[in-house]
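One structure is given here, and the rest of the page talks about it.
FYI, not all chains are in this one, though none of them got moved.
Naming follows writing order (A, B and C), and every chain is counted from residue 1.
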Amino acid sequence: MDKFSHLDENGKAKMVDVSEKSISHRQAVAYGRVLLNEKTYEMVKNSQIKKGDVLTVAKIAGIMAAKNTSRAIPMCHPINLTAIDIEFKMNDKQNFIEIFATCKVDEKTGVEMEALSAVSLAALTIYDMCKALQRDIEITNIKLLKKSGGKSGTFTNESNFS
Amino acid sequence: MDKFSHLDENGKAKMVDVSEKSISHRQAVAYGRVLLNEKTYEMVKNSQIKKGDVLTVAKIAGIMAAKNTSRAIPMCHPINLTAIDIEFKMNDKQNFIEIFATCKVDEKTGVEMEALSAVSLAALTIYDMCKALQRDIEITNIKLLKKSGGKSGTFTNESNFS
Amino acid sequence: MDKFSHLDENGKAKMVDVSEKSISHRQAVAYGRVLLNEKTYEMVKNSQIKKGDVLTVAKIAGIMAAKNTSRAIPMCHPINLTAIDIEFKMNDKQNFIEIFATCKVDEKTGVEMEALSAVSLAALTIYDMCKALQRDIEITNIKLLKKSGGKSGTFTNESNFS
C-alpha cells in the first residue's frame, strides 16, 4: 500500500490495468450520513411514517449512481453489478439519516467506488428533496465499512464514527 | 419554508414546476472535505508539489458531475451551466483536502445541487485515486456555503464547520 | 402536414432546423396503458394501498426518460424542460393502469416526444416491477392527448380510446 491507485511513476493519471487479475466475487459496503435540523428531521420522519417518497427517490438515485460509477469517476473500470442494496436508518436522537449501500460483482476489480457513489447520490437526493425546508443540510461520514474479495482480501473499517 | 421540494400533498414524488418562475442569474458555492491519514496526505501533497494529476482528475470529475446533475438526481431540472469552478485547499494541520465548487447559470431554477454534485464527485475521485494507499478515507462536511439569485435571494451558511 | 418531420427531399434523415422558430411556452400531455391480468392487477393495487413503491419507481423512470429524450430519439432537439408530471390511474373494471405525462418548456420546439418517452419508460418500469408475477403484460394505447404552444397551436386528440 505505497502507491497511488491511478498514477504512473511520473505522477500522471493512468487507469490501472486489471487484465491480469482473476475474477472473484467482490462485495463492498459503504456508509454516509445526512445531518438535518430538528424540524426537517421530523418532517422526513412523518413523511416516512405515511410512506411518502423521500427515501424511495433517494434509493433509486443511489442504485442508478452505482450503475453509473465508471462514467462518473474517470479511472473506474466498467463492471456489471449483480446486486445493489441501499438501506436507510433514522437516528432520532441526533436528527440524522444513515445510508448503507452494498454492491456485489464477479469481476477482476472491486466495487467500493460503486458503493460509495450509491451513498453519495442517495445523500444528495435526500438533500434535494429537503432543500426547500432547510438550507444548511450537511452530508458527512462517507466511508467504506467493509469490502471482501480479490487479492487483498477482507477489510473492515475500524475507525470510530467521527 | 415548510414544504418538501418535490413531494405533493400526498407525499408522492413530484418535480417542481418552474415554468412560471423568472429567469435570473443564479450562483451557488458548495464545500466538502476529504479526510486522509498523515501518510496519504503527505503523498498527495508531494504529488501536487511535483504537479501530479490527482487533483486535476478530481477537478474534471467534479466539472463533469455538475453538468450531469439532472441525469443523476431524479427531480433536478436540466439547465445549461455557464460556469463551473472547482478549487482545492490543502490543510496541513489536519491532513484534509478542502473542495470548493462554484456554479453559475441564468435560469428559472438554482444551481446548488450542481455545486454539491461537483464537490461530491471530486471528493469521490480523490478517494479513488488514493484508495490503494488508505482504506479508511472519509468524505465529510458536504454543504452549501452560499447561494444567490432567484426569489429567495442570497443565503450564506452560518453553520460552524463541524 | 404533408412532409416527414426529419427527412430531406431524398428521403434521407435530417434533423429539423428550428433556429428560426420563436420561443413560446409549449406543453404536451401523453397517455398510455399497462394491461395486467386480474391477479397482477390486484397485487399492484394492494401494494399501492399499503403505499408500496411500484408506481413511484415508474414515475421516477418516466421523469428521467423525459429529461433523456434527446439522447434516446436521434432527431430530437435538446431542451430544458421546466416541468414533468406523471399521474397513474387504476382501472378496476378492466385491470389496467393508465399513465398520464405532462411536460412543459419555453423553447423553439415542442415537447410531445418528451411526454411520450415519459409514458413509455414509466410503462416499461411497471412491466419490469411486475414481470415476475406475469409474463404476458401488455403496454398499449401510447398516444398524444394534447399539445399547445408553437405555430401549429393547440391540438386535442379526438380519437376514441382503442
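In the analysis below, contacts are C-beta pairs under 8 Å (C-beta built on N, C-alpha and C of every residue); 3 or more make two chains touch, one makes a residue touch a chain.
What you see is a predicted model; the values in this text were computed from it and never measured.
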Number of identical chains forming the whole complex, with 3 shown: 6
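Here is the rule we use: only the chains that are shown with their structure count from here on.
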Shared interface numbering between subunit B and subunit A [over half = same, under half = different]: same
For subunit B placed onto subunit C, the superposition rotation in degrees, Cα atoms, nearest 5: 120
Between subunit B and subunit C, centroid-to-centroid distance (C-alpha), Å: 32
For subunit A, residues that touch 2 or more chains besides their own: 50-51, 53, 56-57, 60
Subunit A-facing residues of subunit C, complex: 50-51, 53, 56-57, 60
Residue numbers on subunit B that touch subunit C, as the complex places them: 12-19, 21, 70-71, 74-75, 77-80, 107-108
Contact footprint of subunit A on subunit B as seen in their complex: 1-7, 10-13, 32, 35, 43, 47, 50-54, 56-57, 60-61, 64-65, 68, 72-76, 112-113, 116-117, 120-121, 123-125, 127-144, 147, 155, 157-159, 162
